[in-house]
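All protein chains but one are shown at their positions in the complex.
This part shows subunit A:
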Amino acid sequence: MGVDSDDMNEKTAASLSFQVPEPEVRPGETPDFSHVQIPRAGSVPRPPVDVEPSEIRDLAYSIIRVLNRQGEAVGPWAGGLDEEELREGLRHMMTLRAFDARMLTAQRQGKTSFYMQHMGEEAVSCAFRRALEPGDMNFPTYRQAGLLIAGDYPMVEMMNQIFSNEADPLKGRQLPVLYSAREHGFFSVSGNLATQFIQAVGWAMASAISRDTRIAAGWIGDGSTAESDFHAGLVFASTYRAPVVLNIVNNQWAISTFQGIARGGSGTFAARGLGFGIPALRVDGNDYLAVHAVAKWAVERARRNLGPTLIEHVTYRVGAHSTSDDPSAYRPKTESDAWPLGDPIIRLKNHLVAIGAWSEERHKQAEAEIMDKVIGAQREAESRGTLHSGGQPSARDLFEGVYATMPPHLRRQRQKAGF
């Protein structure tokens, strides 16, 4: 006994060391995504929507993919969209990309203070939106403008918000891209990360309490899953089996922080759902068909009162975090080229060409048409002003809408201000 405990003392005396996860590579090194395990397209089974969550734990560690390298749609998750729907999806993604390009330039020209783009992630929000029904409600982050574009929200309105002009539906109050579009199933975007995730669950609980048929979709970035509100969302969704689809958009980065910092020792972000008994699926977020198919599956589960689903969309943030960011300071410049899941627009385009539903010429023509539309919308929006010139929201508006009825102290402040 005595000898043993001496031994043990020696063992416990070895000093601890602090461990911090590091990304595979840093600037100046060669991009390396060999650690990202990518299953063959079509290889992941499609369970029935009323499956027992415990039977599909594997899906939290795999990646559901439909489009293969040849541009064919294969496997059990294929076949949910017809040619016209696919062409429409392509147009939505191309529109979002053109929209982003124009707004980035507008920001550089000083027409707005700030912008956030979607480059590389267009399929996620564009495809998901098409799986919802009118009346369903999204609780998005700042990187899901595809929900608006694919939901036929007018681009001019988006630009009016971005320019904070006299026609801004949010009256100049909000930072650019923090849209709100209730009629289009798009909850007011918060600047505070993760708060919307549990709110989505609350909206879904309300729908169930009210014996409604509508469902909610929550959205969150990989980095933001670390926030406590993410975990609050999961536990409420689990406890009340809320009719909600919980989306994690894993674009590998949270500003300068690689996804390993938020993921920690969990194999994947989707796996976070398992402990809560929530079915958790990982999907190729750059595969329009796969995102749509998985979204449909999860939406149907929610609609049939079978409870929540957690979806991890595996994608890559090609651009900077925002116009205030320069990623070359923290990741190799060519990292996005090495991303193994490719570009969502090119992949859908190749698929449409492969099935004879699209061509290079039609693509070029569509590109030009879309750019014309975006430029037309921008011209219209700019005629109502941009951040520093032309029509502005009134300073009077600043005091409106804090409460349903303006209390006397605010009325006094406004009077004194002379607005």
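Just so it is clear, a contact is a pair of C-beta atoms (placed from the backbone, for glycine too) under 8 Å apart; a residue touches a chain by one contact, two chains touch by 3 or more; residues count from 1.
Keep in mind that, in the parts below, contacts and distances are computed from a predicted model.
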In UniProt, out of "Thiamine pyrophosphate-dependent enzyme", "ATP-binding cassette domain-containing protein", "Fe-S cluster assembly ATPase SufC" or "3-methyl-2-oxobutanoate dehydrogenase (2-methylpropanoyl-transferring)", the chain dropped from the view is recorded as "3-methyl-2-oxobutanoate dehydrogenase (2-methylpropanoyl-transferring)"
If I consider the whole complex, including the chain that's not displayed, which of A:V36, A:L306 or A:L398 touches that chain? A:L398
The one of A:L81, A:A216, A:L234 or A:A262 in touch with the missing chain is A:A262
For the chain not shown, which residue from A:R26, A:R40 or A:R69 touches it across the whole complex? A:R26
Residue numbers in subunit A that touch the chain omitted from display: 17-18, 20, 22, 26, 113-114, 164, 168, 172-176, 178, 190-194, 223-224, 226-229, 254-257, 261-262, 264, 324-325, 329-330, 387, 392-393, 395, 397-399, 402, 409-410, 413-414, 417, 419
